[in-house]
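Note that this complex is displayed minus one protein chain, with the remaining chains in position.
Each chain gets a letter, A, B and C, in the order it is written, and its residues are counted from 1.
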Amino acid sequence: MLNLLFLVFLSPLLGFLILSLGRGRISQNLAGVIGVGSIGISALVTLGCGIQLLTHPSADGAYTQLLWQWMQVGSFNPRFALRLDGLSLTMCGVITGVGFLIHLFASWYMRGDEGFTRFFSYMNLFVASMLFLVLGDNLLFLYFGWEGVGLCSYLLIGFWYQDPANGSAARKAFIVTRVGDTFMAIGLFLLFRELGTLDIQQAMATAPGHFEVGSKTVTAIAFLLLGGAVGKSAQLPLQTWLPDAMAGPTPVSALIHAATMVTAGVYLIARTRVLFELAPLALHWVGIVGAATLLLAGFTALVQTDIKRILAYSTMSQIGYMFLALGAGAWQAAIFHLMTHAFFKALLFLSAGAVILACHHEQDIFKMGGLRKKLPLPFWSFIVGGSALCAVPYLTAGFYSKDEILWQAFAGGHIDLFLAGLFGAFLTSIYTFRLIFTVFFGKEHSAAHSGHGISYTLPLAVLLLLSTFVGGMIHPPLSLVLPAGPGEGGGEMEHKIALLSGTVAILGIALAGLLFLGDRRFVKWLNNSALGEPLGRFFGAAFGFDWLYDKLFVRPFLWFVRVNASDYLDRGIMAAAGSLQSLNGELTKTQTGRIRWYAASVAAGAVLVIAVAALT
Amino acid sequence: MSFLYVHGGLTPAQWVTLLPILILSLTIVVVTSAIAIKRHHWWNATISVVGLNLALLPLFVHFWVPELWTLPLPQTVTPLLGIDNYACFYMAMILVTALATATLSHAYMEGYTGNREEVYLLLLLSTLGGLVIVCSRHFASFFIGLELLSVPLYGMAGYLVKERRSLEAGTKYLVLSAVASAFILFGMALIYAQTGTLAFADIGARAGDLAGSSRSVMILGSAMLLVGIGFKLSLAPFHLWTPDVYEGAPAPVTSYLATASKTAVFALLVRYFVEARAYEMPTLVNVLSILAILSIVIGNVLALRQDNLKRLLAYSSIAHFGYLLVALIASGPLAVEAVGVYLLTYVVTTLAAFGVVTLMSSPYRDHDAEDLFDYRGLFWRRPYLTAILTVALLSLAGVPLTAGFIGKFYVMTVGADKHLWVLLAAVVLGSAVGLYYYLRAMIQLYLRQRWVQKYSAPLNWAQGTGGGMLILLMLAMLLLGIFPTPFINLVQAAGLH
Amino acid sequence: MILIWLFMVPFIGGLLCWQIERFGLTLPRWVALGTMFIVLMLSLLLWHTGDYSQTLLGGHGHWVEEFSVPWIPRLGISFSFGLDGLSLLMVVLTGLLGLMAVACSWKEIARNVGFFHLNLMWNLGGVIGVFLATDLFLYFFFWEMMLVPMFFLIALWGHNIPGGTSRVFAATKFFLFTQASGLIMLVSILSLVFVHYRATGTLTFAYGDLLHTPMSAATEYWLMLGFFVAFAVKLPVVPFHSWLPDAHSQAPTAGSVDLAGVLLKTAAYSLLRFAVPLFPHASASFAPVAMWLGVLGIIYGALLAFSQNDVKRMVAYTSISHMGFVLVGIYSGTEQALQGVVIQMLAHGLSAGALFILCGEIQERLHTRDLREMGGLWSRFSYLPPIALFFAVASLGLPGLGNFVGEFLILLGSYKAAPVVTVFAASGLILAAVYSLMLVQRAFLGKAKSDEKLRDLNAREVVTLVTLMALLVGLGLYPQPVLDISRAPMAAVQEIYQTVGHSGTVAADTATIITTAGAP
Partner (left out) sequence: MTPVPLEHSLLLAGTLFSLGLLGILVRRNILFVLMSIEVMMNAAALAFVSAGSRWAQPDGQIMFILILTLAAAEASVGLALLLQLHRRFKTLDTDAASEMKG
């Protein structure tokens, strides 16, 4: 079974090729079957491979499949090789499993759209690229997938291309992440210069012998890789693209901007763990970035009104948790949270999609309300998913992973990270249930109609199930890949922390209920108060990062580009040529046609010649 | 003892080496008589062409079939003339040029209503002057040759007396050329006053001993000589006459003026510099350098926006002689070779260019087909004529595959050899500017225009001798550009020793 | 002997095209197509049969194929050609893009078809000559000769953009820039020959003999600069670049394909073949300057590309940006970077060529190239926009396509030699994304100006473009066959750098060298 590993990515890739070549000739049904089926095959193969890997583990718990040697230039010889170990298996499981459900849902969601086939071809390409990313045995191969998912993200955000705003959101996403990618590329150059290889296993094996702990070079490498990670995972300071990315169809947001691609940064750091461990400073900053992002995103989500943007900020914040976990050395917990987050966030996005479609593409939560009767399935999905997001104790998947993160941060002595996480949990509860209470309770604002069909209910149902404690039971097989966290087997203290975080979550939900159930008088007063109003605007603008970047980068760029559109260097050269033309004009005036003048020139020339002869 | 004194007359070998000059002189007599007997355009042209060919014959055999027969060279015929390979080479070149001019004149003059025959007489006389110049190694023969070359040219330039432009050109050329001749004469006199000799070689031997004011006067004389020669070669700043005369003179005359007369004078200048050891006077080299740079810059810049093809070629010729001066300044055997190759390529190219102008023109109209506008879209009407002009313009620009490239290559070679960086910079810049106007002229030939242009030249040009000659010239340009070795060997054999 | 045929075939084919026009307007096209096909096949035959582990570049080893007869013995000039891996790849690229150029002008060129193809063929023949010549005079001869047909292509079959400069102006500008800089190179060539003559007593223009000419550091530096200027103009390096956008925007499609795909490559080829091996020490000490110039080109080209409204002008500026990478790679002197340069040259040839073909096809249908007039074309075509998208992302360096391999290898390799330069050069990756996506947005996305469907690509156009796509993918996923061919020459270049002790980290003090060179 393991030697069929290549089928995992080949199947979506073939799906992409068939769909893109058959554009306009394939019916929507067939396109749906191909698009969803290719991911299904992929999921099945992953399952098979996973079972075999876990039941018949090799010495290092990994399986490597060489496809072909990409190139060989001197000592640089990257290979196209797939490596399946616990970490990549977890990722593959999420990508193909959740991916399959989202594809299935999308075949309902996108039905009737004129770009149906195109949509699925992009989605398939995305899954293939994402699988490259996680299966790649080589950092260059990983980078291949890394850029590939970026492209697909661009294509899918701008899927409805008629609206220029979508295009601009898509470009923003691509370019901002590209900034991170470039940092990462430089990191790869540096890594190659130092270690002479980009092969992950080899590099990780030789790095400890090559670098001293905390040496400048390895710190630089780690920071550069972190640059790539924050770009892709929408963390500070490259987080600005993610909210805008919600311009894409909702299944896209679910798959790419919640479940899989945005967590690639977490995966990257986990993959290159050895380097980060050699660079404690960088690792510490990973945690700080995560903490800062989760707080920023939490505050921002409090005042958003667009249902998808709230979810986007919550995603940002949850990935912040994962970064925080990485920074705290809770490697396994980070990946665990990655997985559960994929479940419940996909659920939330899909049901948000269902709500949006039911409300005729309305996304403002304050224009919705009282939908719980009309849309029972999305309602329950939101309740479960939201609870998981808030980490409601014991019942939800999110609790198990988030609690572990908080505990390990605490146990590792990262009190600052712990407190930030705790406060973040409080914020999470407030904004999540603000959303739920506003959308599903209160007065009905609009006529909504529910969806139906297997492709609508099945994904929601499965994800709903996975978002409960059932999902929390699935423990990723990471023990051979990542070390245990600092607080392994914490005992009583761990329970206290769990209790504390559970309490905070419940408190947050209660507060949200207080504020947003009923006529929300207090909220209105707060919004109009002298302090609340500017603060609300500040939060609403996500702490003004967009504004700042606009002033710092975009405007100067556009200014220069506009001013120099006609290329002043060229003009300079042409002006020199133009001066010859005017010299021509002057000299032409000497050609008067008069004999006397000509004779005078001969005389003058004679004087010149004699003067030169006399003087030299 | 005067230079006119010849001991014991000429030996047979000397007579033989004089053959080209003698045959040409004889031809002049015959043509004069023929005109006196009966005015007949074709006959007179034919006699002239036959005479030129006969004069060329010994030279041709000497250079191309040496196994058959060679001239007994070198030969000193009186102190005035020295005939060596160098002289023979340039004699051949001038004769060929004259032949081409005669052929073109025939095509051009067919339509002229006045007396057509004398133009051949003047041409032959002028050619004789050219032959004398390139053989001369003495001021007296130089002077005789120069005037014999120039005076008929006044008449030729103003030949179409009914046309104001032609007349104006003749007058201008006469007055200014005479001034230049006066400069040359005065310069000669000053040099003679200091050295006491008129022979180049003796001047060189004695000039080195001069000191103080004598030397100053010597330099003054040489400078005046250069002024006059500079005028004849239309070097800046003595160039102002050039465009006017080129424009006003009938097209075949212009082609002769641009090629034969300048070739002869330049050949003499080189010989003078070598034999009279003028290189040993750095001031003269400095003067030449300044003239070269001025010519390159001014010539090219003036041509930049010129819309009259004849004037454009006039300005470009100013620049080309600037390039040639660079080769002259470089000095040494390779430089003499470079001058030879450059002049060869320049003459062939210029003849082709003016040949096309000639075939496009006719004296029926009040002026020649010289506006670039007349040539617009020529390619779509007369592709072969256009091809010839295109190759000629590219050759003038020095683009590979054409003769001009080889010439320019040689000039730059000797410049680089002698580290003349400033002059080379001028050559490079000048060539770049030059490209602009050559391309500007060239592209006119290919631009489609919406209406059919009137043109009055005879349609059957390709069958005529003029057309045939142009095709030969084009082949020569391409051959020189692609496989120059035979020509290089020829020029190399014709070095100054 | 096959080398002679490689460049003679286009010349003969060109003449045939010209003369055969009188028998029918499509005949010249077929003749031209056949001609380029023969060239391509000949070069592939050479690829197949040769053993490319050898090169004379650098002075050791020998050519894989060579041919030599005396030409102008008086000056030591011979008619000699040589082939190694580098020239082979360039010739293959020329043959391939030649085919594309003929194919893409099938409909576009309606008048004077024969004469058009004469110029196209002669230009390509000249380019092949440049790639094969091993006598410096012969090389220069071809270098200049290929300009004239190009001048005609632009000046006669170009487009006059309303409000822009005329095509004659653009053609002249192109010609002047390249020819003037070429003359400077000629001066350098001649000086080199004479330096060699003084040292050894033999007058020769032969490449192999002129390698390792002993000369003073100052002389070497000046001579190297003479060569560099010519190549810098052709590459083009900012600030000598401005002829390129003008030439591209006025040129017919085939001209643009030829220009971007092949002509620019002659400069990079020449840097590798002549500038570096002939003047190793000077090149090494000049390397920092050259690399910074490369960075300037990358950034400046990208910035200008962004602001263009004419789509062809825009692609032209992107070429400047991409060629900046090539310059950085050549002067960083590490094996990875040099191999990256080869891939980048090929990939840029294919992708820029394809983009120009697409521009031509859009113009044919829309009768404008102004991006302000476009928008929403995605819905009006079926095949064209995705294909264009493909080449746009190729141009921004998406992994899996050739351009990525080239750029990544260049940056990876040059990082070892010059980290700071590389970091700045890497900013080109971001800027490339900015302009490429802007191009896609402005041309294809957004609201359509009209709902009317436009004529989609026909089979000929699809085949042309799909071939290029396949090659780019091949180059991106398995570049090894190409890398194997170019290994020997690139290793030789690297060895040259190594022997003179070049390392970008120990940046040679260029200022001192220039001051010493200034005082002879």
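Heads up, the rule we're going with is that contacts are C-beta pairs under 8 Å (C-beta built on N, C-alpha and C of every residue); 3 or more make two chains touch, one makes a residue touch a chain.
Nothing here was measured: the structure is a model prediction, and the numbers come from that model.
**Student:** Quick check: which displayed chains does the absent chain contact?
**Tutor:** A, B
**Student:** For the chain left out of this view, which of B:23, B:99, B:169 or B:399 touches it?
**Tutor:** Of the listed residues, the one touching the omitted chain is B:169.
**Student:** Which of these, A:77, A:305 or A:588, touches the one chain of the complex that we don't see?
**Tutor:** Within the whole complex, the residue contacting the unshown chain is A:588.
**Student:** For the chain not shown, which residue from A:454, A:552, A:600 or A:614 touches it across the whole complex?
**Tutor:** A:600
**Student:** Which candidate, B:154, B:238 or B:346, sits in contact with the chain we can't see?
**Tutor:** In the complete complex, the chain left out is touched by residue B:154.
**Student:** Which listed residue, B:23, B:190, B:412 or B:439, touches the chain dropped from view?
**Tutor:** B:190
**Student:** For subunit A, which residues reach the chain that was dropped from this view?
**Tutor:** Against the missing chain, subunit A presents residues 588, 591-596, 599-600, 603.
**Student:** What residue numbers in subunit B mark contact with the hidden partner chain?
**Tutor:** Touch with the absent chain occurs at residues 1-4, 139-140, 143-144, 147, 151, 154-155, 158, 161-162, 164-165, 167-172, 174-175, 178-179, 181-182, 185-186, 188-190, 192-193, 196, 198, 217, 243-244, 247-248, 311.
The working rule: only the chains that are shown with their structure count from here on.
**Student:** What whole-Å value do you get for the distance between subunit A and subunit C if each is reduced to the mean of its CA atoms?
**Tutor:** Once rounded, the distance between the two centres reads 38 Å.
**Student:** Distance between subunit B and subunit C based on Cα centroids, please, to the nearest Å.
**Tutor:** Each chain reduced to its C-alpha mean, subunit B and subunit C end up 43 Å apart.
**Student:** CA centre of subunit A versus CA centre of subunit B: separation in Å?
**Tutor:** Distance between chain centres: 78 Å.
**Student:** Which residues of subunit C are in contact with two or more other chains?
**Tutor:** Where subunit C is concerned, no single residue meets two or more other chains.
**Student:** Out of subunit A, which residues touch more than one other chain, so two or more?
**Tutor:** There are none in subunit A.
**Student:** Contact residues on subunit C for subunit A in the complex?
**Tutor:** Touch list, subunit C to subunit A: 238-239, 241-242, 245, 300, 303-304, 306-308, 334-336, 339-340, 376, 378-379, 382, 386, 393, 398-400, 404-405, 408-409, 411-413, 415-416, 419, 422-423, 426-427, 429-430, 433-434, 437-438, 441, 444-448, 477-480, 483.
**Student:** Under the stated contact criterion, what part of subunit B meets subunit A in this complex?
**Tutor:** Residue positions touching the partner: 171-172, 175-176, 179-180, 183, 216, 219-220, 222-224, 226-227, 230-231, 236-238, 240-241, 243-244, 282-284, 286-287, 290-291, 298, 301-302, 304-305, 433.
**Student:** Contact residues on subunit C for subunit B in the complex?
**Tutor:** It is residues 71-75, 137, 140-142, 144-145, 147-148, 151-152, 155-156, 168, 171-172, 175-176, 179-180, 183-184, 186-187, 190-191, 193-194 of subunit C that touch subunit B.
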